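Note that one protein chain is taken out, while the other chains of the complex remain in position.
As written, the chains take the letters A, B and C, and residue 1 is the first residue of each chain.
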Amino acid sequence: MKYKETAVIKEQRELATGIYSMWLQAERIAGEAVPGQFLSVYSRDESRMLPRPISICEINREQGALRLVYRIAGKGTLEFSQYGPGDSLELVGPLGNGFPLDKGYGKVFLIGGGIGIPPMVELAAQLPGEKQIVAGYRNHELFLKEELERNGSVYIATEDGSAGTRGNVLDAIRKNGLKAEAIFACGPTPMLRALKAYAAEHGMDCYLSLEERMACGVGACLGCVCRSMDVDSHTYVKNKRICKDGPVFAAEDIEL
Amino acid sequence: MKYKETAVIKEQRELATGIYSMWLQAERIAGEAVPGQFLSVYSRDESRMLPRPISICEINREQGALRLVYRIAGKGTLEFSQYGPGDSLELVGPLGNGFPLDKGYGKVFLIGGGIGIPPMVELAAQLPGEKQIVAGYRNHELFLKEELERNGSVYIATEDGSAGTRGNVLDAIRKNGLKAEAIFACGPTPMLRALKAYAAEHGMDCYLSLEERMACGVGACLGCVCRSMDVDSHTYVKNKRICKDGPVFAAEDIEL
Amino acid sequence: MVNKHMKYGTCVNLAGVELKNPVMTASGTFGSGAEYSEFYDLSALGAVVTKGVANVPWPGNPTPRIAETASGMLNAIGLQNPGIDVFIERDIPFLRQFDTRIVVNVCGRTISDYCEVVERLSDQPVDLLEINVSCPNVKEGGIAFGQKPEALEEVTRQVKKHAKQPVIMKLSPNVTSIGEMARAAEAGGADVLSLINTLTGMKIDIHKRAFALANRTGGLSGPAIKPVAVRMVYEAAQAVSLPIIGMGGIQNGEDALEFILAGATAVSVGTANFANPCSAKEVAEGIRAYMEQYQVEKIQDLIGAVGSVY
Partner (left out) sequence: MVNKHMKYGTCVNLAGVELKNPVMTASGTFGSGAEYSEFYDLSALGAVVTKGVANVPWPGNPTPRIAETASGMLNAIGLQNPGIDVFIERDIPFLRQFDTRIVVNVCGRTISDYCEVVERLSDQPVDLLEINVSCPNVKEGGIAFGQKPEALEEVTRQVKKHAKQPVIMKLSPNVTSIGEMARAAEAGGADVLSLINTLTGMKIDIHKRAFALANRTGGLSGPAIKPVAVRMVYEAAQAVSLPIIGMGGIQNGEDALEFILAGATAVSVGTANFANPCSAKEVAEGIRAYMEQYQVEKIQDLIGAVGSVY
């Protein structure tokens, strides 16, 4: 089920420059959400009609709470960052399919690049098996590192070399000589493309969370498609909807 | 001089159902404002571009503060009512001409109808002479009555008869047998029209504060004109700009 | 309490098809209803209008297909659709579950494309056909038919020959005279007009110095265009005597009432679905609330009832 829910902000704080963390009270959505799903978050400013898709970072089902971690990318996320405890936000969710949790892998990579790191937190908590979490940051502001360390061994890459391996997530994997059966990843498209190639080369399974501009967020408008290998369930033209058929896809199923 | 100023809200409270009072810290505007002038108050919501014209209710020049009293009439004023102390608002002002203070009348009527009452507060404080203040309300919620009583004798009319004279401000004047040399008034157009006729009939001077939909608020767009007896200073076609040549006009100078 | 009058007062009639209330969904913003049926019972609506369907599947345009603009959005979906076969097999049966009218939006590249789809639908349980001759996002067909009165009249006439259900012609706002276009559709035999489709627009990403949409241009929709839409509905209503379905930026009952007062018999809710998945239902509720507030016995009393008080 998807819900339209008015959520109350329980906590909001800046984790790193321009990166905010928000805990929201949203019982119905929290009751059903799974790792890798996302929410449509709405601006209160009426000039901004479209929802902002934001991945679920953590789920506290007992408390009916969800955590979102987001980067100020424009006016919508700037607006969200200005709210505080007690303020409310309109949400629709949980949306999309989430990562597969039942493949039975022994040893996996969870790979997050930049603002693709947040969904790895809940995934690490729920995915069975041995988790090697590789997180690529811009600099030494290693947001969510502690949360990641709760459920796996964490390897860091930074663009400026200020922490962990200088370079990208694949540099960190190589430098640390890491191996795994499968990849679960979220991050910028160039990173996902590189991971898809790496997985193919190493015969690994690979699940990627994609992004595209969205309007409806629920599969109705056909705005957010990606090219897919198989025919899609809507139009049968190999155009899968990221909001509905994704955002997580098996790498070999989509063009990147 | 007119200023664009970011004002900080010092106090906001609901005086009567849907009627709010707001004290704003706005040094430069407060330093020059006179009774009967108004401000352009801007929405923060970007879908609402045009300013809301709001009359100045009180001026505290020493503290650099201004008081606005407004009715929730739509989305803009609803937005304003949701802000609290410490929040800021963009203002432009002081705008318009204000009431004439130097006519040397011995005894005058200050007449406010509904949301036309607020400007009478500062006018009563600054206008010399004996002031008979006639305030027309909808019901027993006599907002600003105490403030008005500081500077004159107050006569009340209410539509539902729940306080003072049942009826309108002219009913209250007649019932109380009041007389004066001049009228200073603000309120709904039917009231102003009646006062204009009353003043003409009794040979009184009469100053009325008018309203019209505004865009620029400063005299540039020619949106807010009223028909005038004399040619106007802008176009010489007898179309005075309420925002610039008014909002206060001598009753005989304008069509109503 | 809703009295008997109120209960029946929202019915409207479009070329003989009765809608329980005047609220429809705007084509392309509501799929074939499945996605939004997760949020409310579609029986709350007067009609569901489907995404445009062609004779064969269309893959649509490359992404990005969506861009946000001030109080609106641009889309360049390019009429991605599964074609009439899948549509008949899957979408019509789905919609028949609900107590609402079914309007199928038809797109095509040539007149014979339109006629083929219309014929395929002739034995289907579909209430009305809406012919989209105004999509700005496809090269051939689409808007080309919607910008020339002669072409519009001709496509209308041909479609009418093949159609079993009443035909709604959906007009483009990207024209000099909407009245002229409305008259052309009427002359061609249209039963109903719907307007407006999107205004052609463009957004540029100044940091990438590139078009925000892969298609360069897209269709502008949402509250931003409402004043243009209300004006065009008013002008069309003055120009022809056909019933009109008004749309463009409707978000709530008040917006819908502007269109009805301007002369629309029914309204469609489009982009607002994206801002609130329950919009269309709430528009219907808002209209009812207004009718109760002002004691309007039947909605017909409001259609075209705008006047001047100045």
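Simple rule for what comes next: a contact is a pair of C-beta atoms (placed from the backbone, for glycine too) under 8 Å apart; a residue touches a chain by one contact, two chains touch by 3 or more.
Nothing here was measured: the structure is a model prediction, and the numbers come from that model.
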Visible chains in contact with the missing one: A, B, C
Of C:Leu79, C:Val103 or C:Val230, the one touching the omitted chain in the full complex: C:Val230
Full-complex contact with the absent chain, from C:Pro166, C:Gly188 or C:Gly249: C:Gly249
Residue of C:Asp91, C:Glu153, C:Glu186 or C:Glu258 in touch with the missing chain, whole complex considered: C:Glu258
Option from C:Ala70, C:Ile92, C:Ala187 or C:Cys278 whose C-beta touches the chain left out: C:Ala70
Touching residues (missing chain, whole complex) on subunit C: 62-64, 69-72, 74, 147, 174-177, 199-204, 206, 208-211, 214, 216-218, 220, 222-228, 230-231, 234, 249, 254, 257-258, 261-262, 290, 302, 305-310
Sites on subunit A contacted by the missing partner chain, in the whole complex: 46-47
Residues of subunit B in contact with the chain not shown: 1-2, 4, 42, 46-51, 90, 92, 212-226, 234-239, 244
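Operating definition for what follows: only the chains that are shown with their structure count from here on.
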Between subunit B and subunit C, centroid-to-centroid distance (C-alpha), Å: 46
Distance from subunit C to subunit A - Cα centre to Cα centre, in angstrom: 35
Distance between chain centroids, defined by C-alpha means - subunit A, subunit B (Å): 54
Where subunit C touches two or more other chains, by residue: 70-71, 223
In subunit A, residues with contacts to at least two other chains: 46-48
